[in-house]
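Only one structure is covered here, and it is reproduced in the block below.
Every protein chain but one is kept in place in this view of the complex.
So that you can tell them apart, the chains are marked A and B in the order they are listed, and the count of residues begins at 1 in each.
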Amino acid sequence: MSALQLFIVQRLTALIMAPLVLAHLAVMAYAIHGGLSVAEILGRTQGSWLWFGFYGLFVVAASSHAAIGLRAVLTEWVGFRGRLGGRLRDLGCAVFGLALFGLGARAVWAVTLANTATAGVGL
Amino acid sequence: MSGRLARSHPLWFAHILHRASGLGLALFLPLHFWVLARLLTDTKQVDGFLKLTDIWAFKFAEFGLVFLLAVHLFGGLRLMALELLPWSSPQKTWAAAALVGSGLVAIVFLVRAL
Partner (left out) sequence: MERQVPGKEFLSVTVQRGQPGEAVRMQTFQVPAQDNQSVLDVVSWIQQNANPSLTYRFACRVGMCGSCAMMVNDVPRWTCRTHVSKVAKAGVIAIAPLRNLPLIKDLVADLDPFFDKWTDAEAHHHPTRDRDQPIAAVDPDSRERRQANAGIECINCAVCYAACDTVAGNPDFLGPAALQRAWTLYNDTKNADKNAVLDAVTGQGGCHTCHSLGSCTNLCPNELDPTAAIAGLKRASARRFFGRD
């Protein structure tokens, strides 16, 4: 990807995540303030395609955003530049982004749809 | 020379805060995801998960995550407002506002979590 494309993706994912982060923080605040137990929270998220979409989008955006951010840090603070350094950096960041996506997808699955087949809980 | 003193201004601090919180999130998120998935997919461990949320260290770690998220969010909004909207000057006000905003959010969460 070109520098411009990376810039655009970084800004777009940031714009996508801004409301998601606020909503996530609000949900957490509500849960803590309302004294909801983890079981109660899971009762609302599990089986919900809405929450799956919400956190699924969040994970996709966060993993690409983190990988691109890490790329800048590796370039400037660790000195991964030039032909070989640049390739190593880009490969490393791609692996990191995919790993973060994988872990995030697993978590989203666990929080939302994992038990749908057996439990059959609705929205 | 290092240019150390050339950095003592609000925008530079806002930048370093944004980068540090971003790095923190990048390192912390895998752990957050892993713990969530591991504890929830194994139904026998859900009870363990419930107990875990009462542990002080776990609360503190999650508070840290929320704090980093708030700092990074407000810092990022500041950056995009700065870059994508044609401001002419007082960028420093934005940097300060971002700091204050994230601090407030973090304090609110700390107070509620305790």
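In this text, a contact is a pair of C-beta atoms (placed from the backbone, for glycine too) under 8 Å apart; a residue touches a chain by one contact, two chains touch by 3 or more.
Please read all numbers here as calculations on a predicted model, not as lab measurements.
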Self-check item: Full-complex contact with the absent chain, from A:L6, A:A31, A:V60 or A:A105
Solution: A:L6
Quiz item: Hey, which of B:V35, B:L65, B:L82 or B:A97 is the one touching the hidden chain?
Solution: B:L82
Quiz prompt | Selected from A:A29, A:L57, A:A72 or A:A99 as touching the chain missing from the view | solution = A:A72
Practice problem: Spell out, residue by residue, where the missing chain touches chain A. | Solution: 2-8, 11, 72, 75-77, 81
Quiz item: So which bits of chain B touch the chain we can't see?
Solution: 1-7, 9, 11-12, 15, 19, 79, 82-84, 86-89, 91
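The rule is short, and it goes like this: only the chains that are shown with their structure count from here on.
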Practice problem: Averaged over CA atoms, how far is the centre of chain A from the centre of chain B? Could you give it in whole Å? | Solution: 14
Exercise. Under the touch definition given earlier, write down the residues of chain A that touch chain B in their complex.
Key: 11, 14-15, 17-18, 21-22, 24-25, 28-29, 32-33, 37-39, 42, 59, 62, 66, 69-70, 73, 96, 99-100, 103-104, 106-107, 109-111, 114-115
Self-check item: Residues of chain B that touch chain A when the two form their complex
Solution: 19, 22-23, 25-26, 29-30, 32-34, 36-37, 40-41, 43, 46, 49-50, 53, 66, 69-70, 73, 76-77, 80, 84, 105, 108-109, 112-113
